[in-house]
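Report on the structure given below.
For this depiction, one protein chain was excluded, whereas all remaining protein chains were kept in their positions.
Here is chain A:
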Amino acid sequence: MSILTLREAPPERLDLDGLTPAALAGLSEAEAARLPVGTSRRGLTLGDCFAISLDGSDELRIVGATERLDRVGAGLSAGRIVVEGDVGQRLGAGMTGGTLTVSGSAGPFAGTAAKGGTIRIAGNAGESAGGALHGAEAGLDGATLMIGGTAGERLGDRMRAGLIVVKAAGAHVGSRMIAGTIVAEAIGDHPGYGMRRGTLVAARHGALLPTFVETGRQDLVVLKLLATSIQALVPEAAALLRAPMRRYGGDLATLGKGELFTPVG
């Protein structure tokens, strides 16, 4: 296992885009130490900030991470990255495969444009986790994003495909959603604002938009299929999906093919 150990809190935000096991596998420790990671005119390199130990394996551990580390795991296509600590914005942005695990919390836009692989955040996530960057075509785009704690506002904003499982999230979950699935224990006000398609499942929710209409109690096969598929990943979420559900359709201000399921009673 290769290990990057942060020596001290960095003096500026660091951009770790492309620092994947595959990218580091072909480098010596001296070569890796020269990789630029700074975001100012200081020209900080990886070696300036981290103690580096590489063994060419497909697993990378980042020790002592802080919220000043941006784009951790961005572009990951295979292998495993384990982060001990917190991370900054755009965790796993654009990744296409592999697994990315964070023991702490993540900043905004975690999993943005991620097409494949699995991201697991033990703590909280900032706003627009699984959401699109400003002006971007899509947010989460096929990957699986699991958040053990709370996510900020606009979770899954303009999400196009994939699965998000979260304990709780703020307002406007699934806003402008194109497609995909979000499962949560609790979500804030106005879920699905402007959503075209996609599925929201929440044990509890805040105020609903007037453009969401109740379609009654429906025992749909798709929920059983989703429950079976995430049973191994998050058993609690699978149990929620198997509960008797009430369905709301929306957002009828747009295409109206989205839906919100919430347990009956």
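One rule holds for everything that comes next: a contact is a pair of C-beta atoms (placed from the backbone, for glycine too) under 8 Å apart; a residue touches a chain by one contact, two chains touch by 3 or more; residues count from 1.
In the analysis below, contacts and distances are computed from a predicted model.
Comparing "Molybdopterin-dependent oxidoreductase", "ABC transporter domain-containing protein", "Nitrogenase molybdenum-iron protein alpha/beta subunit" or "Formylmethanofuran--tetrahydromethanopterin formyltransferase" against the UniProt entry of the hidden chain yields the protein name "Formylmethanofuran--tetrahydromethanopterin formyltransferase". Checked against the hidden chain, the listed residues A:83, A:227, A:240 or A:260 yield one contact partner: A:227.
Interface note: of A:2, A:89, A:199 or A:262, the residue touching the hidden chain in the full complex is A:199. Among A:100, A:166 or A:179, the one in contact with the hidden chain is A:179.
For chain A, the list of residues touching the undisplayed chain reads 142, 161, 179, 181, 197, 199, 218-222, 224-229, 257.
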